[in-house]
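Just passing along the structure, written as structure tokens.
Only one protein chain is missing from this complex, and each of the others stays in its spot.
Chain lettering (A and B) follows the sequence in which the chains are written, and residue indices restart at 1 in each chain.
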């Protein structure tokens, strides 16, 4: 029978993975840093190094794009005491100006393979392998996003950021 | 330590969000209405008003399409007593006839930003901002769906609707 402790670990790990996405997509790099262990390491396409170096790399790379969306899906996780291994499928959409530029407008399919540790009572990523498996250009097919309706923002004007402030 | 109450809230909120998708995609508008609070409000691209008005708008808009799929992904939720804020990434595919028509065949990437409340013991959406972030035409690339194999239906012939009736 699955225990409450196990379910709590699973939820906390899922929340950590979502926090990473929120950090990258809202350009909140302190939030990104917070999901890694103190001595965290990240292996990405185009990057390999410590969590501190990764955040510095993101600080240079992300502003070249108008926005990103890191959509997580299938998630599988094995918890063993204070360590865990998780495999989480994701699809990331990147968009930029001009919309016809393939290097700025593309979708990637990947799996995050995460070695997680409980550090000071909280789950964190000790080591991540971002396994890119597939990529597609969106340059030919991008449609304009209407200017009416709720709009996202990487900064304090984002509707979620505003809702959290009001809650 | 995460409590059972918190885990139950999180599961109930996730189920509510899935119920919304099922309602829209199966054209079950009573189900859609049921996920909003009595005084629920929705802000969408092309719509802004009460939950009642939103459902009336869907009743006109959805039949113009042959079908929709609202696929949820990354989910982040902060519960504070009887209110909560949730951010849920989604990708929606819309298809229609003819398959070559971009206005009927497109995919959108969005985040649902939801202000949730516990109303009569059940979580409901008090206010939703559907933040559209990205869109792509599928008109050039649609492939026909084979006529053999299990087929979906917006009405009572859908395999899930039939399975639920038998369970």
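In this section, a contact is a pair of C-beta atoms (placed from the backbone, for glycine too) under 8 Å apart; a residue touches a chain by one contact, two chains touch by 3 or more.
Predicted, not measured: the structure shown is a model, and the values here were computed from it.
Visitor: Based on the whole complex, identify which of A:33, A:75 or A:151 touches the chain you can't see.
Guide: A:75
Visitor: Tell me, which residues in chain B touch the chain that this view leaves out?
Guide: Residues 4, 7-8, 11-12, 14-15, 17-19, 21-22, 67, 69-73, 90-91, 93, 95, 138, 140-146, 148-152, 158-160, 163-164, 167 of chain B touch the chain absent from view.
Visitor: Counting contacts across the full complex, list the positions on chain A that touch the omitted chain.
Guide: Touch set of chain A with respect to the missing chain: 1-2, 4, 6-7, 10, 43-48, 73-76, 78, 80, 83-85, 87, 89-91, 102, 106, 109, 111, 113, 115, 129-138, 140-141.
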